[in-house]
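Taking it in order: structure first as structure tokens, then the write-up.
Note that one protein chain is taken out, while the other chains of the complex remain in position.
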Amino acid sequence: MRSTDPTGVAPLVELRHVAKSYGPVEVLHDVNLALRPGTVTGLCGENGAGKSTIIRLMAGAEQPTAGEVILAGAPLPAHTGAVIDAGLSVIYQELTDIPDLSLMENVLLGNLRSRAGWKNRRANLARARSGLQQVGLGHLDPQTPIRQLSLAERQLAEIARCLVREARVLVLDEPSSSLPEQEVETLLKVVGRLREEGMAVVYVSHHLDELFTVCDRLVVLRDGRLVGDAPTTEWNEESLVNAMLAKDLEHAYPWRPREIGEPIFTADEVTGPGVRGATMNIRRGEILGLVGLAGAGRTELLKSLAGVTRRTGGQVRLDGQDLGRTIKAARHQGLVYVPEDRKREGLVLEASIADNLCLGDYGSVARLGVLRSGAREKHAAIVTRRYAVKHASVRQPVARLSGGNQQRIVIARAVEAAPKVALVDDPTRGVDVGAKSGIHQQLLALAEGGAGVVITSSDTDEVLAMSDRIYVMAGQRIVAEFDRENFDREHILHLAAGGQHNQGQDA
Amino acid sequence: MTYTHASEVEAPTALPSRFLRRALGSPLLPITLALVLVCGVMTALSASFLTATNLTNIVVQSAVVGIAAVGATFVIVTGGIDLSVGSNIALSGLLGAMVAQDHGGLAGIVTTLVVALIVGLFNGVSITWLKLTPFIVTLAAMGIARGLTLQQSQGQTVYDLPAVFIWLGSAKVGGINVVLILTVVMFVSGHLILKRTTFGHRVYAAGGNAEASRLAGINVDRTVLACYVIAGLCAGLAALVLVGRLGSAAPNAATGTELQVIAAVVIGGTSLFGGKGSVVGTFIGVLLIGVINNGLTLLNVSPFWVQTVQGTLIFLAVLLDSFNNRRMQKQLTAKRSVGA
Amino acid sequence: MTYTHASEVEAPTALPSRFLRRALGSPLLPITLALVLVCGVMTALSASFLTATNLTNIVVQSAVVGIAAVGATFVIVTGGIDLSVGSNIALSGLLGAMVAQDHGGLAGIVTTLVVALIVGLFNGVSITWLKLTPFIVTLAAMGIARGLTLQQSQGQTVYDLPAVFIWLGSAKVGGINVVLILTVVMFVSGHLILKRTTFGHRVYAAGGNAEASRLAGINVDRTVLACYVIAGLCAGLAALVLVGRLGSAAPNAATGTELQVIAAVVIGGTSLFGGKGSVVGTFIGVLLIGVINNGLTLLNVSPFWVQTVQGTLIFLAVLLDSFNNRRMQKQLTAKRSVGA
Partner (left out) sequence: GIDRSGGTADEVVIGYSGYTLSNPFFVGLEKGLKDQTDEEGYKLITTNANGDPGQQANDVQNLVTQGADYILICPQDGQSLEPVIKAAAEKGVKVMSLADSIPSPDLTTSITASQLEVGRAGAAEVVKFLQDRYGEVKGNVVELQGIAGSPAANYRHQAFSEITDKHPGIKVVASQDAGFDTDKAYSVMTDILQANPKIDAVFAANDAEAHGALKAIESAGRLTEVGEPGHIYVGGNDTPPVTMADIRANLQDVSVSQNPVTMAKGAVEYIADLENGGDVKKEIVWPIQVITPSNYDSAEVKKYGIWADEID
């Protein structure tokens, strides 16, 4: 049920002829946008289209180079704090939590209740709990240090932070990119409820189904220009994709049958932090999927296999040889690991694109330990073109790329290393619909070249669509295995959930 | 969820055990144990160590570094540093002493505190408004303040000071040194401000991730500025203690104190990268340094060996700290996985 | 695509202009301007300043700090710090001198370098294997090394050293001081290692994001360890220069040098948080400090004012740096948007 478009109501937020430049590049051109109470506006566009930039302008985190932003009839205050006080709250694309603080202090960041400056512990705990409950984290102790939580949990905590602020306008920049299915449902329910309460919501996502489920209106951005703005009912997937990419999307998941060889990688009863037991193998030329619910331990398993965390037991062999205990050794034997948290584990944010692309693997850019002059830039120019990374210069810090383009850098570095085995955690997080298939193509090409590829994703359908075989994880164990011909979504999800339930019983 | 959550365990009846568990789980436990260990060794080796007078002496002797370190904890939690603290102590103490001679002790005390505050303000403003690096700003302030001290004193020690001015550093109230009381008050209030107020929350947030804090609406600049002002004020109080205790203000006073102050804070577990740390930790760090210095004199360690032994003891203490912390972490991890 | 790719702009024919553009766009431009400005003022005020001898003097006087600062740049780029450099210079210089007296200059030189390397190794191993904080480890090393120096020398200066041992610090080759040549060689090779080798790349990566670097297959621990060893070796070379030019090794040599070294590196734009910086910047930082010290002596500024003036000049230089950097950024933005 969607309320009718309340065009008659005065807008809460208005962008008038807004433009924004970073150095040489104008990334937003003459954007006009109005947000009305009780409406969810979906903002879509390919990576680097300018979505996050619009959002930073609305938050007061950056100032437009032209035009103005109006909040509730008045010009937007120049400071983020004042904007928040005026009732506009933002969830940024990248996590903005503070790892050393507790969950509670993060949820109530800059927003603690106090009496004459003294924290009101009871009230704050209650507020944090209620915020956490709304996003389905009610079971967590608010005093836990937030660094102990998984990426998904931290993303939810970020949402809880906005909910406790009693905002009138809520802006969510790809809130679902690292969330598993059930959590996305919870999130969409919360957004629906907030709309009923009369809030104006902006929702950014690369998942079209979410946009069609929750949004009243869809606004499309292409190369910094508004190219479409209409009620959701007037859009369909095809027209939306066409507006975003200015072309049709051929086919979403480019899976092809392939010659699959003998096992190249075997793990026998592996245990480690967050892994209670995994026996598995990967074959040459195979794409292997790991399916599980949030916290099932997929990330932890991949980390254990790669030697990122110390394995406490079991045996891992690659190409017939014992795999080294450190990531460095594993890397040397031809294994790459792609982390899910690109900002913290994948990139040196202040370093340039070129530097990030050759990080730790100088084969093509150095001879005898000496970097070849210009080789880094040349290599980067080739790779960024191959992966269609939208950038101004290969010398610019990778921090200045849009989220989806940063993700492409992380993937590109791994794939270009031509590994024997690639462990890829959530490869398309934050990547637009157009580029997703590009990344899938790269992974497929890697497998076709004889490598074994393991993928996980917060989007189970992606894993099912791309894999030749899957393992189901539950309760930090591998509980089942399916070949592609036996993929049964309902059954698999049932096992993933059931596994966890069984595990809970035997504890 | 497969983890044991504290919220389930923390029944209100389990209060004392909860306190115990928290103390045992504290990251400060190992360094505290190291302190206790050092004290134990000193007690065994020297009969003079574990006496009321000597323990009071240790605190009184550590008071200047300690009080300054309370302020430095704030600064370091923001991810900053204050190299000017020693010079600030010298300058504010000297100017206060000069004013005290001419206009009385009270005017002197006010002068000392105002001067110290101005130095803190200079640091804070340069760092937040002018966006200069804390290290260089406070290094420059260190040179400027020491230079002004020399220039104002013309290299001469100022002595013969009014009783009011030296009261803080030399008086006793009911048999207890005022310095002792002041030190305790400073540490307790520093701890409460950092842990129990929203200002303290902002300090940790600003140090943990300035950008995220700014996006969450925290006025990071104002928070950081306040921390440098607090550090300045603490240096002023430390100056009053030092001048009071020595009965004179020397132009070379507190040379090198900045390093001792930062060392105490860092040994106490505060990270130079900001966002982490506590005044309680600083207290333990200050005591550890104080006990080692005091103990080595009591044991009549040859002055030629003192620095080597000091360095080694500090190294061993933090080594113990790190081993214990890692063991504890492992145990905790193991327990979680099993207990689930 | 609406973006100007650097690769499109950089036609191979535009080489000289490309160099110019890069130099003009360098973040080091403003601090270099500050240096030039200070030099200009000194030239105007003192006729002796802009002479070949004096300029040589400046580099020679700055050589100890400079050579040590090359190593410190590596350490600081990893996000670490080395407080032990001054003590390391004293200890390695002293032990080398003692051995040189008994077993000849060559044995002395080897001793100095080996001792300095061992101190660096101690720091590096404690930081990477034992996971201790650089600040505390090197603080402890600073105390231990200074203590050993005192203890070994029994407070005495060692003098009357073989010619070979003091060659590096005192000889001239073809009328040019060997110190000058060594300093230049150290800076150039430090620069090349950091910017042109894969090792240098790993150093920046480790300092920029240790976790991401580790996951990308970089042995972060080994990289960091190597940086501390390099810093140790540089301290050893600095010791040879110091002992050589004084013809003697004093137990209190190089006291406080660590602060000057770190200051030079930080003034040169290297971030104490790691991941950013350059040896070229350090060179400019060293020169800036050297020129200021030299100029103040030439101008015979009163000792009571020297520190104030030094502090003020450093403050003004970095202030100019920060203003210019911000203005430049803005101009660049404006110009490029117009040109785009």
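Chains: A, B and C, in written order; residue numbering restarts at 1 for each.
Just so it is clear, a contact is a pair of C-beta atoms (placed from the backbone, for glycine too) under 8 Å apart; a residue touches a chain by one contact, two chains touch by 3 or more.
This one's a predicted model, so the numbers in the text were calculated from it and none came from an experiment.
For the chain that does not appear, the touching partners among the shown chains are B, C. The chain omitted from view is touched by exactly one of C:Ser84, C:Gln101, C:Ser170 or C:Thr183, namely C:Ser170. Of the listed residues B:Leu35, B:Val64 or B:Ala231, the one in contact with the hidden chain in the full complex is B:Val64. Set against the missing chain, the residues B:His201, B:Arg214 or B:Arg245 yield one that touches it, B:Arg245. From the set B:Val119, B:Ala253 or B:Val266, the residue in touch with the chain omitted from the display is B:Ala253, counting the whole complex.
Residues touching the missing chain, restricted to chain C, are 46, 48, 51, 53-54, 57, 60-61, 64, 150, 154-157, 159-160, 170, 242, 245-248, 250-255, 293-294, 297-298, 300, 302-304, 306 (touch as defined at the top). Touching residues on chain B toward the chain that is not drawn are 46-48, 51, 53-54, 57, 61, 64, 149-150, 153, 155-157, 159, 170, 242, 245-248, 250-257, 293-294, 297-298, 300, 302-304, 306-307.
Keep in mind that, in the parts below, only the chains that are shown with their structure count from here on.
Centroids built from CA atoms put chain C at 42 Å from chain A. Note: centroid distance chain B to chain C, computed from Cα atoms, is 30 Å. The multi-chain contact residues of chain A, meaning those touching 2 or more other chains, do not exist; every residue touches at most one other chain.
Among the residues of chain B, none is found touching two or more other chains. Listed in rising order, the residues of chain B touching chain A in the complex are 1-2, 5-8, 196-199, 201-202, 204-205, 208-209, 211-219, 275-276, 333, 337, 340. Interface of chain B with chain C (complex): residues 79, 81, 83, 126, 130-133, 135-137, 139-148, 150-151, 154-155, 259, 262-263, 266-267, 271-273, 302-312, 314-315, 318-319, 322, 326. Partner chain B is touched in their complex by these residues of chain A: 59, 61, 79-85, 90, 92, 96-101, 105, 109-112, 114, 117-119, 139-144, 161, 273-274, 276, 295, 475-476, 500, 503-504, 507.
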